[in-house]
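Only a single protein chain was left out; the remaining protein chains are all shown in position.
To keep things simple, chains are lettered A, B and C as they appear, and every chain counts its residues starting from 1.
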């Protein structure tokens, strides 16, 4: 395991210290608990937005705390859902009286921990609602499971619900646009290499030099299947096929595109992937309104990427275009 | 070699296509030649800023083309300086009559190619000047060589000279602030793993599981020496020692910090490194004015990082804070 | 047979120890079909439990002790297992609220409440390839044995065997709950990490009681 760390057990603590040292104008940490909030939280007259999840997905989620996006992020241990007391403190810290929306990625652990926190906060009379993001189309038989995972599409929920909340909209309205995003966003990812949870010390799976994993999540877990490595154009075709047919996205639709690196993928390769994504969308007469290429929702040092499409209407376009100013997501 | 590519020979071409598809509101490409310019180039009444270098450093340099930074970037082949005709066409395309400044990283190839381009443009009566960035303190006996390399500190030159040019300053003034940045910026980097030039197909060097390279450049070349891997805090101490003693940065100074990932380093690790950087600066009573953590000047998928310090005065602070809006560098 | 508060604390100590010993093993199981953190999570949680129990008032009853364990697990384990085991211990504590000694019946109640807590929280059932596949058979075996007047140590041994069988059975089925469910058929052939940690905890309980 080659990592730029000190002690595997203290990576989350030290990362948070480095994060706070880097962004003192954006972020502060609650005392005695791993909760990162907007420096100016609670923001008067604004619904509070809380998200979170295991660490290892940087810049998610603390990188999205700031103007026009989240009010608080709860970083758990690496790939481990944060605990209810973190979310509970976060909810209290960002509630300005207009209520709080929890943006949860659909994992058993995240959902259960957030739900316990919500119960705790509601018991104190705080208005708390939640949305569950489940954009990953890789898992098909989701009727038998607890449903699809939430992956990079979550960042669009942060952006758009964040813009709506920043406008001063009500909790109900913020939740409505968040759910609109969730209804219209789909993603799928793949990996060339696994990643290593620092405290585990070993990669979570192994791949041969000529193999790749298709349909991975963002926790270093194996995907839905393994294949011989292919040209990126073929890989993109496969992922796009699954994504497009799922909603489905249709001729005449307008979409936002996110090409998300998993942590170890050079930007050059993400752009090469985007080339084919743009080509396919053009062929299908689906208009690209905006494209984001970079690392938004990662899996430590995993090499691989995911594609996300979000179908837009006029409301979503305006909210997507709205100003955002956070450590990892800035839009003028 | 595990890469998300199609043909190793066409990575630069396909990356540029993907880049243009992603950022049509920021960028356009000159016809028949690999030159990326601001969509609105030449900008009336503004000095044109041209940079460039081999590809494989993404988001450098095309990612910094836009409002408040560069007017054109010339991407060469992977790790290979672009050719004079690229820079020559770039100069012509961004010259609005106020002259053009070339921002060159100090590599023999880059310097020679840019110089040939400058000769060509000057022969046509275009006012062209240049600055050479040489922030890398890793190489010590630079009197015997052609001097130090230019690495991540170059991004500060783009930002600050870009802000000055955006104000409408003269070529002389823009060059002056660029040189002020160069005089006050120092960097040093290290690698945990090598990278593979796609057309070469093999890593440019090999490291054992317990080894690291110290003092690397950004072209996959080996560094100044090889060591057993250490805790990141010790690595940071070593790099900071070299950097701080070089200028030297002194108690009472104010600095901007850049923690730059080499392409394959997870953001988590960069923040852990920043923690120690901030600690050392605090101990030495050097004030951190602003910190940038992310991937700014990469080496394909290399895992490792560099630290850059820029000593600031009031003028540089104001220019650093100025608005920038480019695909990879946005500041509100 | 009567189980004292000290016995309960001994059981918890034993669990802390067994989880520590199996930290890597549980993580390895989780890396095959999950995200390689189960042992790390559990060990962090029970380490916190050990610290926490050292600070609670001398005169705390067994219910309070179990609830404290549960709350500590909820706030330190994270992931799926945190709320699940946390709820299990909190419910178990409620079931024996105020007691300073436990009867055989109380032990059954504890199992029942814990199991129900996990089901309420996680909405899973037997056969979904989760911790329930160890706990439910163990609970049934325990209950049936005691109903048939088998002594607690022996009844717990049978519970352990049932948990073990249940745990091993998870190897043959595909997951329908938790992270492993995303693997679909690919999860077959691997034992569930949560079923394993449950088995280990039940075995720790039985081992301590057997030595009394």
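Basically, a contact is a pair of C-beta atoms (placed from the backbone, for glycine too) under 8 Å apart; a residue touches a chain by one contact, two chains touch by 3 or more.
All values reported here derive from a predicted model rather than from experimental measurement.
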Visible chains in contact with the missing one: B
Given B:219, B:290, B:311 or B:330, the one touching the chain that is not displayed: B:219
Contact set of chain B toward the excluded chain (per top definition): 54, 76-85, 107-109, 112-113, 116, 138-141, 144-146, 149, 197, 199-200, 202, 204-205, 217, 219-222, 224-225
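Note that in this section only the chains that are shown with their structure count from here on.
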Shared interface partners, meaning chains that touch chain A and chain C: none
Separation of chain B from chain C, taking each centre as the mean of its C-alpha atoms, in whole Å: 55
Inter-centroid spacing, chain B versus chain A (mean Cα positions, whole Å): 29
